[in-house]
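I'd like to ask you about the structure that follows.
The other protein chains are all here in position, but one chain of the complex has been omitted.
Up next, subunit A:
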């Protein structure tokens, strides 16, 4: 263990830097890295290489090959580059490869070399060609910045939502800047460029000259500049071999260093970790790597091979032909524990645990020492934290073992930090595996979040691992397993060599009814790949029929969509499908389809009733639904037509339909109406006044009221108005006219079919007691009492009731006995009752 710190290099007094191997690269590079365009995605992402034939002045006779490798050097994709010359490569935050062509077109490829889309950076770029390009990451996503042949900059801060911004001109700029970079301040992307000894900052509106504070004199040109991962710091390398380090706002200088090498470095990147006080810059030349910071001495490494630097959140990855290494500042916890002769609590605890394993009593001594200082909690925490920063599982284990050992002596140590670290390390070790090749550090992993990591695994089609991780971390199904299964299924449908049945079955077997999985999304993907049959099969598994419909419509399976929509019970959906069908099918077929779907039919009828009356008629016709057709014409006879002839014609059609429907009643009634309508028209012509549209009853009443008794009776005979009705009608009308003489005549014309009680009632309604009394005498015996009561003759009513010996009548009369006047009558009734009871 003494040699553990062997690869630690001190920088100044306070910090150590270490470099360790992530992978030994097994890739079969045909070209030297220096001959290629290289892009490596941050967060242990993939590496893209494109041999750059355009750089040399040779004619591009051989097409170059674009190769994509995992961080461990496993080939992911390889394709022949057939498009135009590429200036720059870069990875977006979604791990899509952006290839910026000379003509300003950006081609976007997936991790597996699948072409996704392309977009252009604008006309200006097309005209002036691309001189240089950078892909950068902001909190909004990934951006592209372009330097054109006219020495102007164009950038887009987010390629997902492309908005091109042309930056202002730099006054007097004649040649390309010696170096430039994108900065991101206050959520806005800027460009910093160096022209000779001057620095300019470009934002949307203006170009301003800037000077770094405390810059050593004598600079005639800047050779390289580097912005830190978080855009907080900036480093400048000058032609005097001097490095200036400060904040990106150029307001503050952190430190400077003079390396005395005047050759322009190949790469310069920041190497720092979040919340660390130490800042260092890694500068790479052809065969030399230098770590410089706020210290008089730098750390130097020799590069055996052509290498490439990838800045990360908490360090720098360095890969070459044969290895892939990670260089970073040793984290505080690790430093405290492993520093030679460290007395930090963590270091003691680790020691104690080792002694304990050796069954030595020294374990107790160490432990006591920590406990006496009251630092055991801190010790455990330190060990846990340090374990997170270890790359080698054996080291992780020994630190965790120490933590676990220390925990035993603590009463109340919350277990989650330990448990979570164990889980996290397990996940990290799994993904760092050579076959997976995502060398994330603990800090990067925490920054990236588990969700994004899962997305990346899905992107690499590592579905089983992703699912295992979800299950291991017990993530909720909807966010975890189901989502991954859905992605898997979407990938599965693209496997063209497997038959539809097999794919559908395989998907259903895996997915089952996992909550949160949308079969329709998968089906949509299948359809997108041109596998309609498969899509339909997959839709069968979709439990929500409503979800199936839109896709079915898109696939032109409208009839199937219709039945699914009906199954869903969502009328609106049915209607959507109906309108689709209506446009898609010819009328006959459309109607036939409707005919088999009564629910859709009634829905469509509803619509037609308001919007398309003619269609409604056709619908009924097609169904031979004569009853409804009749109703339709009836409605038309008063709603649509105005002229009498038109109305009669509509009624005639209705009557015909009703006959066909074997509804003789309706047919007859309709024919009567036709007659009535014509007659009413004639009456209007002959007598004036308003007749049309009155009911038969009202027509006759109007005639009576107008004094046309003869006509009224003629009409009644013609239309066979029953006697009872006629009598009621005449009675009411005459009373309304207060033609009492005529009423009496009428009452005597023959025996009343409705009796004479109504006469009494109606007269009383007109407050004519005198007339009422006349009729009261003619009322039949069974209603006599009622009639007498109506005219207010209580005494006589009582007599009649007593005569009838009818208990109900007696009660009725009694209830009408009010006040003193009827007291005698009431007595009489009581007496009669008593008598009746005696009998």
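Note that in this section a contact is a pair of C-beta atoms (placed from the backbone, for glycine too) under 8 Å apart; a residue touches a chain by one contact, two chains touch by 3 or more; residues count from 1.
FYI, contacts and distances are computed from a predicted model.
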For the chain not present in this complex, what protein name does its UniProt entry give, out of "Protein transport protein Sec24A", "Vacuolar protein sorting-associated protein 33B isoform X2", "Amidohydrolase-related domain-containing protein" or "28S ribosomal protein S22, mitochondrial"? "Vacuolar protein sorting-associated protein 33B isoform X2"
Hidden-chain contact residue, picked from the options A:327, A:634 or A:648: A:634
Using the touch definition up top, pick the residue from A:451, A:606 or A:818 that touches the left-out chain. A:606
Of A:725, A:778, A:816 or A:833, the residue that touches the missing chain is A:725
From the list A:75, A:464 or A:569, which touches the chain that is not on show? A:569
Extract the touching residues of subunit A with respect to the undisplayed chain. 515, 544, 566-567, 569-572, 575-576, 579, 596-599, 602-603, 605-607, 610-611, 627, 631, 634-635, 638-639, 665-666, 669-670, 672-673, 676, 693-697, 719, 721-722, 724-725, 728-729, 732, 754
